[in-house]
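Partial complex: the chains shown occupy the same locations as in the complete assembly.
A and B are the chain letters, set down in written order, and residue numbers restart from 1 in every chain.
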Amino acid sequence: MNTTAAINERLKELEALKTDTFGKDFLLTWENSLDNLKAVMLVAEILQLLHWEKKPWRIFDYGLAISIFRDNSTRTRFSFASAVNGLGLALSELDEVKSQIAHGETVRETANMISFLTEVIGIRDDMYPGEGHTYMTEVANAVSDGFATGILAQRPTLVNLQCDLDHPTQSLSDLLKLKDYFGGWDNLKGKKIAMSWAYSPSYGKPLSVPQGVVNLMSRFGMDVVLAHPEGYDLLPDTLDSAKCFAQQSNGSFRITHSMSDAFKDADVVYPKSWAPMSVMQERTRMLRQGDKEGLKELERHCLAENARHSDWECTEEMMKLTHGGNALYEHCLPADISGVSCEQGEVAKSVFERYRLHTYQEAGYKPFVIAAMVFNSKVRDVVEKIRSFL
Amino acid sequence: MNTTAAINERLKELEALKTDTFGKDFLLTWENSLDNLKAVMLVAEILQLLHWEKKPWRIFDYGLAISIFRDNSTRTRFSFASAVNGLGLALSELDEVKSQIAHGETVRETANMISFLTEVIGIRDDMYPGEGHTYMTEVANAVSDGFATGILAQRPTLVNLQCDLDHPTQSLSDLLKLKDYFGGWDNLKGKKIAMSWAYSPSYGKPLSVPQGVVNLMSRFGMDVVLAHPEGYDLLPDTLDSAKCFAQQSNGSFRITHSMSDAFKDADVVYPKSWAPMSVMQERTRMLRQGDKEGLKELERHCLAENARHSDWECTEEMMKLTHGGNALYEHCLPADISGVSCEQGEVAKSVFERYRLHTYQEAGYKPFVIAAMVFNSKVRDVVEKIRSFL
């Protein structure tokens, strides 16, 4: 299919959707209707198609996009930089060290002070349970207030670049890869996806990826199985909502403590390490108290606990259990690859290498998902605007 | 009044002014004629009006704006980023750590090496008396020389983002707020402004804000009262010039050592902490000598001295002394708010909260003041250029 046809097909789908994204932030997939999510993904696909044709999709004459990274990042950082560049904005990173934030500026004040010409604020704040989403909400309220009281000429749109609850730019990219791989959303119905904990020699990875994945795939009629060793639970609320979504979509959601059980006949596997919620909470408490001894002891304990589950690896043996022995392997990258980035990790080298290009394509959606979130928040008539690019 | 009318009114005022800003840096308000200052403020207001209408005011096809921050900053950093973005430039920050500057590059050489495609250089260098303005002058001379000798195709315009003497982008924003609040410059004549020292648990804040404020407001016929405890003097030259400006404008300027005296019947209050000049000078000497013990002792001494004046707080009681009990409260932000950002500080929580939005509006002029400084330096026929945006 040529590009124009592919775009037109998506525009037709878009026209049939009922969305309320205009003027809204994108913080959590589960705050959004199915139509909103589909609209973001369709626009992401269209912007990607335009990019391959080198047709510009700029919507701003000028303005800033600000990113706030409270954790390291490569691909999300560059995805955000790419997205806002394509939309016509200049990127400014709010470096909390260089700025005076440590010197007592409140979130409310700072959010307004940086926003006089700002159209987008992207935030990553994923390390501490109970913190990231709360912080994003504070920033969102602050700029809403600033806009309502005439301080700001425009209300910047917030984009969640990973919080303690969700990682929507990742999970929507994961889903777009599934859509492409299986040939459409309808084909995902009844497909089994294993979102599985996997062993890693590192410690303290956030919960937002598994939480985001089980809460998104369950809305598209998939049979979602969450697998992890006992004690590696996700936040209870996110489990409840995933159950609920599965019911609504005629999919299913269950939890198992066996990786093999999850992999059995799976069409998709997503093996990835994360820290137990209780450890993350304990760690947050210790960090706040500056309890260095406690933190060391906690890390020792947690790594030892992890090591008891080093058999949770996506090996060739494990892959043989999957549907036809060739389930699609997904990962948010970087993966802990046994014998490559660590001695033993989440995935066997041969498995990863076989699916490497698939994971790159999966990541390749992210700049366009971010751009689409902004696009759908800023553009009142999305379809008309896209037609103007053709 | 609608936007076009508001812009046209200001264009008429602009046309009546005699300015010589073309090709000039903006380093100190007191180097500029009253007409120059008015022209910057009128253009700032116009650019802000255009921004609210989302009408672009780009004047460059390409080119760099470089910022050099020798002290932390949030709002000035983002104001500069916003201003140069609106004008059509890309921002590059000169990070003196990442660059080889520590390795022996001279100011003259560096200034030219970074300026081959550079239109604007914004500098913050406010910590050491006798240093910031001197440094800016060195940079200015270096690029003048580079331009004169054919090294540079254009001479970058320098903008003072706060030095040891003045903070013109701040004081002009403060003044624009007063203009808006009282309904025009003429209405400022005879209004009393109390630029007062206030207690802060921190140490070593620069003198440029009070120096800038008393030297600017005194030019608009205001009754300027500078209040501080004994020993917290500003630089003598800046006091002399403020006196002189007050005479010229039929305003007045006096110094008092009583906060109440200053607040009595004031129409505007600006309570803000700063370090005594002598301490800043002592500190500079010690920093140069690497005298760590001396620095610690100086801080101890200075904080103890500050603590003797903890009653210099902008409380509700103090506010009652002002004209009608409701003088306008100004601050450059962030303020040390008692019970919010510190136990006891410059201003009571209830006072600050009542004027919070006013301080945000005050800060909101800054991106446009910076842009206007560049605009008036780069554009030969300012009025004609602005008309082209309408």
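Simple rule for what comes next: contacts are C-beta pairs under 8 Å (C-beta built on N, C-alpha and C of every residue); 3 or more make two chains touch, one makes a residue touch a chain.
Just so we're clear, the structure is a prediction, and the values are computed from it rather than from any experiment.
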| item | value |
| --- | --- |
| Given 2 placed chains, full-complex copy number | 3 |
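Just so it is clear, only the chains that are shown with their structure count from here on.
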| item | value |
| --- | --- |
| Separation of chain A from chain B, taking each centre as the mean of its C-alpha atoms, in whole Å | 41 |
| Chain A-touching residues of chain B, taken from the complex the two chains share | 51-52, 54, 56, 58, 69, 72-75, 77-79, 81-82, 85-86, 88, 90-91, 202, 333-334, 336, 340-342, 357, 360-361, 363-364, 366-367 |
| Residue numbers on chain A that touch chain B, as the complex places them | 61-64, 66, 90, 92, 94, 98-101, 103-106, 109-110, 112-114, 116-118, 146, 149-151, 153-154 |
